[in-house]
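Removed from the display is one protein chain of the complex; every other protein chain stays in position.
Right after this comes subunit A.
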């Protein structure tokens, strides 16, 4: 179980390795000495209550927020993570608020996802667009519609599709199921599993702990800015403390029923 200090042993080939990452807002420390590893082709999830610092952690890794500590991505240590550089190197974040370009069409939103690749001279976005449309046929139907007029689920799909246009090595998803209907949540998690099959490594931050632990290989529990527990996802799902705090009474049992 998780009593002994563990490491993400499945990650013998780490895509992302962060060590002792600290973020503070003024005097308040939002993230304290967080360490985490994502192996190639793995789905790693970070669960935890509201305000635990999950979004802060993703923002710091991406370079949106300043931080102290080590962030090594794809074998290279980043002294100061810088968003454009991280995108160029194959890291992509789908933020909690989605941050779509509301007045632009679905297709323009998607194409902009390939901006950094285009800038570096890799002009294959037409082909990538077809791949993304194949994954999300719904987006193809709505290609000319303004992104801001779509439903919550469609917007989430667009946000994920837009990130995929960059052909990321590591996709970071911040609360992809937040505020969505159960049927759409299931669809989102189906797509996450499909992406892993295609070789994308995924760092998934979720409040929906049950669904996240089902799909993930390895999991971390973040509480008040610190990693409180970690372990293989199926082990954490059986841990009494996790069940009590995040899955509710009879969590494991219910989780099986709900699939």
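What we mean here is this: a contact is a pair of C-beta atoms (placed from the backbone, for glycine too) under 8 Å apart; a residue touches a chain by one contact, two chains touch by 3 or more; residues count from 1.
Here is the rule we go by: contacts and distances are computed from a predicted model.
Colleague: Which of the following is the UniProt-recorded protein name of the chain this complex doesn't show: "Branched-chain amino acid ABC transporter permease", "NADH-quinone oxidoreductase subunit L", "Bifunctional protein PyrR" or "tRNA-specific 2-thiouridylase MnmA"?
Modeller: Cross-referencing UniProt, the chain left out corresponds to "Branched-chain amino acid ABC transporter permease".
Colleague: From the list A:22, A:64, A:178 or A:228, which touches the chain that is not on show?
Modeller: A:64
Colleague: Which of A:20, A:82, A:130 or A:194 touches the chain that is not shown?
Modeller: A:82
Colleague: Looking at A:57, A:71, A:93 or A:191, which residue reaches the missing chain?
Modeller: Only one of A:57, A:71, A:93 or A:191 touches the chain omitted from view, namely A:93.
Colleague: Just to verify: which one of A:51, A:102 or A:182 makes contact with the chain not shown?
Modeller: Answer from the full complex: A:102 touches the omitted chain.
Colleague: By the contact criterion defined above, which parts of subunit A meet the unshown chain? Give residue numbers in ascending order.
Modeller: Touch set of subunit A with respect to the missing chain: 62, 64, 79-80, 82-84, 87-88, 92-93, 95, 97-104, 108, 111-116, 118-119, 125, 162, 166.
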